[in-house]
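Just one protein chain is left out here, and the rest sit where they should.
Our next item is chain A:
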Amino acid sequence: MVTYRTDGMSRRGFLAGAASATTLGALGLGAAACGGSGGGGTKTARIGWVEPKTGRLAAAYKPIYVGARLALEDIKAAGGLLGQAVRVTEHDDKGSPASQPAVAQRLVRDEPTFVVGPTGSSQVLASVTALSRAKLIQSAWGGAELLGDGDRFPHHYQLVYNTRQQAEVAARFLHEVRGLRKIGIIVENSEFGTSIRDAVVRTLRDAYSAKPVAVEVFEVDASDMTPFVRNLERAGVDGLGLFTGQPQATVLILRAMAASDFHPVIVSHDLNYIDALGEFPRALLDGFFGTTYRGLTYTADEKPSAEVRKLVERINAHPDTAGLGYSAVTSPYYDYMMLMAKVVEDTRSLDPARLKAALDKVSGHPGIRAKVSFTAKRHSGIAGEDITIGTLMSAKEPESLGGVLRRRADGV
């Protein structure tokens, strides 16, 4: 028997290869191809559109743009913008922050009247930063508080509630409405998770002189949530803020809770009801709540408006919704497109500078989900009173119109 060293890959070579692959992966993600055609002739109003058309998030993000597509139908049916045909130039960002500078360059070349998207906090931050000098009016789906700062991003308008607003509503629900005193927080290790964790801690401190009894931060690729859930259980948590953009993480956290019969009141930011939740005990799911828009909720005495119901029916009928009607209806893009159409009509202009001046004075615009108001400094347009708490399990009620609307939680 002979023992000898092979000339195969050495450990150093393997580790170097792994490092190279990681770099190449990042480059691969960054080298986003952009779709759609640029430019446009005269008598055409152009809209820039950023959406993941390819990549891992392509199917997941489609429902988020359903509202924008419906608004586009409405604008076209009304004769376009100032009577001009509307031309949308769609750009594929692959759902990646690294793609945003390249997408921004193409958007700048297109010279659109306004820009729709991108979606996702990290993507939005990269996009608004890349577009900040181009003075293109934009609304994207990102909840970071700084995205609504008119001084910092004067051309970005936030038509979603931000992490601070979410944190205030969640903390108020747990502390005031439910009277819970042992509040815990579990968040993913990301820009969004960090932002909302800090906001909840700040709100508890400033508004209630309280602090969370446990704060758990998990990696987005964590395989097992049991240790984090056990820490919360040991701390005696009776009210929990659960914030993650990963539906898989939410389900794994609930699974760990179900396994140990630990059923705190939960407030999340996502009320999508997915089939995977069917495995959990009803008691756990009945205690699951989430922040949402008042206009998308109902109570025994208060029903959503006819406009909301009509939009929900259209969303449900759209092929891109794919059962994720809740994501589609909470997306900011329907309200944004319709607001832009109104501002264009009011100003009789497609000039971004004039549109910006008008947007900075919008007050109480009746959006489908909530009223929208801006000032030159405050570009976070959703008023605090239009944010409320809904129940997860109302997705199963007929009034939810196929799981799209939500029953408002008792006491809010």
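What we mean here is this: contacts are C-beta pairs under 8 Å (C-beta built on N, C-alpha and C of every residue); 3 or more make two chains touch, one makes a residue touch a chain; residues count from 1.
We take it that contacts and distances are computed from a predicted model.
J.: Looking only at the UniProt record of the hidden chain, which name from "Malonate decarboxylase subunit beta", "Phosphate transporter", "Branched-chain amino acid transport system permease protein" or "Alkylation response protein AidB-like acyl-CoA dehydrogenase" is the right one?
T.: "Branched-chain amino acid transport system permease protein"
J.: From the list A:Gly83, A:Gly278, A:Pro319 or A:Gly364, which touches the chain that is not on show?
T.: In the full complex, the listed residue that touches the missing chain is A:Gly278.
J.: I'm checking contacts with the chain that's been left out. Which of A:Ala207, A:Ala259, A:Ala317 or A:Ala353 qualifies?
T.: A:Ala259
J.: Among A:Asp224, A:Glu313, A:Asp346 or A:Glu399, which one is in touch with the chain left out?
T.: Going through A:Asp224, A:Glu313, A:Asp346 or A:Glu399 one by one, A:Asp224 is the residue touching the chain not shown.
J.: I'm checking contacts with the chain that's been left out. Which of A:Gly55, A:Pro101 or A:Pro366 qualifies?
T.: Of these options, the touching residue for the absent chain is A:Gly55.
J.: In the full complex, which bits of chain A touch the chain not displayed? Write them out.
T.: 1-11, 14-15, 17-18, 20-21, 24-25, 28, 52, 54-60, 62, 189, 215-224, 226-228, 230-231, 246-248, 251-252, 255, 259-260, 272, 274-276, 278-279, 322, 324
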